[in-house]
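A single protein chain has been removed from this complex, and every other one stays in its place.
Entry: chain A
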Amino acid sequence: MWDDIFLIPFLTGLCLALALPILGCFLRLRDEWLAALAYAHVAAAGALLALVGGIAPAIGGMGAAALAGAGKRFFSKRLAGGAAFALLLLGGWALAVLLAANQPLAERLGHALFDGQLYFSGSDNLYLVLPWCLFSIPALAWLSRQLLLARIYPDYFHAQHLPVWPVVSGFDLLAALTLALATMTLGVMGGFALVFVPPWIVFRRARSWRSSLFLSALIGALGYGAAFAIALGLDQPFGPVLALLLIAVGLLIA
């Protein structure tokens, strides 16, 4: 397992296993957990579209997710109540399936994106994921107070004559890019499992917001490490093993 061939994929996934549960806590706070699936599908469609257009899939995936994250705000009045994420999910899925059905190259990448391709992550991917996680985790901690205020006291910003949109748009962009990277590394469902399950557990059990962020990252990292070892040892696909393991842990302690 500690050979380079497995160490680099392991470290790449570990960075995401720490960042995604923390991001998931904020998505759950904002009742936006569906965003995880929405941005993942948009990133997958963007990656396939880029591949067909002769551009690096990573650029297409991150670009499409960033566009969705930043652009969502302009349709917020028409797409209230989570409709934006449902439509992004459907649109991303439809485009990805159509591209995969019509382009042989896209079909292969499509399978890899939806099933996960962690074991094929190279150092290029690690050099993208590591600095992003080193940036996004402190950035989320920095946005934490504003995001909590916007949720609990939505009138606070109005009353203090402060604009709330930079906080919300900044978070949307951060979420979209993190989930795009996760999709291209762990796959759609592997990433979703880490965004959804650890926060679900800690929201039920943790005694404070600070401890919930720490515990969700801890559960994510431990679950990821165990799933990586089990999947490797039993020669099974990583994503489903991770999902089943996290569900079992969640049902036991949540």
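Following the convention adopted for this analysis, a contact is a pair of C-beta atoms (placed from the backbone, for glycine too) under 8 Å apart; a residue touches a chain by one contact, two chains touch by 3 or more; residues count from 1.
One rule holds for everything that comes next: contacts and distances are computed from a predicted model.
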| item | value |
| --- | --- |
| Listed names "4Fe-4S dicluster domain-containing protein", "Twin-arginine translocation signal domain-containing protein", "Nickel-dependent hydrogenase large subunit" or "ABC-F family ATP-binding cassette domain-containing protein", with the criterion being the UniProt name of the chain not displayed | "ABC-F family ATP-binding cassette domain-containing protein" |
| In chain A, positions touching the absent partner | 29, 145, 148-149, 151-153, 155-156, 158-161, 202-212 |
